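Please find one structure pasted underneath; my questions will follow.
All protein chains but one are shown in place.
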Amino acid sequence: MKIRGDVDMSTSPDVRGKIAEAFRQIDAGSKAVLIDLSQVRYMDSSGIATLVEAMQNCMKRSLRLRLVDLSPPVRDIFELARLSSVFEIYASLAEAEAGL
Amino acid sequence: MKIRGDVDMSTSPDVRGKIAEAFRQIDAGSKAVLIDLSQVRYMDSSGIATLVEAMQNCMKRSLRLRLVDLSPPVRDIFELARLSSVFEIYASLAEAEAGL
Amino acid sequence: MTATAAVTLTVPSHPKYLYVIRSALYPLVIDAGFSKKEAGKIILAVDEACSNVIKYAYEGDHSQIITLKATTEDGRCTIVIEDFGKQVDASRIAPRDLADVRPGGLGTHFMGTVFDRVEYDTSRERGTLLTLEKRKG
Partner (left out) sequence: MTATAAVTLTVPSHPKYLYVIRSALYPLVIDAGFSKKEAGKIILAVDEACSNVIKYAYEGDHSQIITLKATTEDGRCTIVIEDFGKQVDASRIAPRDLADVRPGGLGTHFMGTVFDRVEYDTSRERGTLLTLEKRKG
């Protein structure tokens, strides 16, 4: 799935809804949920909280959550939050899909 | 020559200076001055005034002034100013150079 | 929308703040339902009005202030621009004939073309209130 636009206190409820929808549509055989962040230029703590929740949801279902193609400003924000090591982050969809 | 960034009351003096510099460096054999506007996303009346001046300068020296690769917002502003027919506007450098 | 759904922005009367004004207004106008193209024109016309405040009301003095109050609701935006400088002489404000190609005279043309209402109020002791209003087309 792909998220677009700024994710802040105003838009993170929509993002949470989109992620919930993606969870509902997941195949029985799926091993991972991939979230493409290339079109997100800004994310605040409410966006990060949404991703942390998604990760916790994934863990409950024995799925991996992989974040793909972070834009430079979002990478800076992850660093500031010291989350670069908490999430599995991949440079491209191909790399994120490899070895699943 | 190429102009970059917003051209408004704050930046048009710099643009005027850049155009004057381009006039000074022009070859004796030149037939036209080409201004690449692809990297300009915004232009107000002070920017337009600067281009009108440049056109008048060109006419005095029997040079053509050709504007190249206008971004959609700048094209909208030219339309609003009814200047689309006053300036020679080309979609690409190649087209602007053709037939000189 | 309630009366509090207004955004107020005060900046120094220096041209470098025109960019701040444009940046703050653009998302408001988009949020009011205008297209990117319409929003671009609205922002242009407001920018011209503020440039005129710097040039004419403050005669180039950059140490004064300009206050914008933007009220948006679905399909409509109203922007009131307040200065504390020389009052507008309404008889001197006129867009030029566009067939006469020369620098100048375009700002008021943009304002008049883009907005449904352009109203200068000089009833206060100092300065001018300029109201610009646009309903979605």
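Which chain is which? They are A, B and C, in the order written, and residues in each are numbered from 1.
By our rule, a residue touches a chain if its C-beta (ideal position, glycine included) is under 8 Å from a C-beta of that chain, and two chains touch if they have at least 3 such contacts.
Just so we're clear, the structure is a prediction, and the values are computed from it rather than from any experiment.
> For the unseen chain, which displayed partners does it touch in the full complex?
In the entire complex, chains touched by the missing one are A, C.
> Mind pulling the chain C residues that touch the left-out chain?
Residues of chain C in touch with the missing chain: 2, 4-12, 14, 16-17, 19-20, 23-24, 26-28, 31, 63-65.
> Which parts of chain A face the unshown chain closely enough to count as touching?
The missing chain touches chain A at positions 6, 8-10, 42, 44-46, 48-50, 52-53, 72-73, 76-77, 80-83, 86.
Throughout what follows, only the chains that are shown with their structure count from here on.
> Any chains in contact with both chain A and chain B?
Output, common partners of chain A and chain B: nil, no chain qualifies.
> Could you put a whole-Å number on the gap between the CA centroids of chain A and chain B?
So the centroids are 44 Å from each other.
> By the touch rule stated above, which residues of chain A touch at least two different other chains?
none
> Which positions in chain C are in touch with at least two other chains?
Not one residue of chain C touches more than one other chain, so the list is empty.
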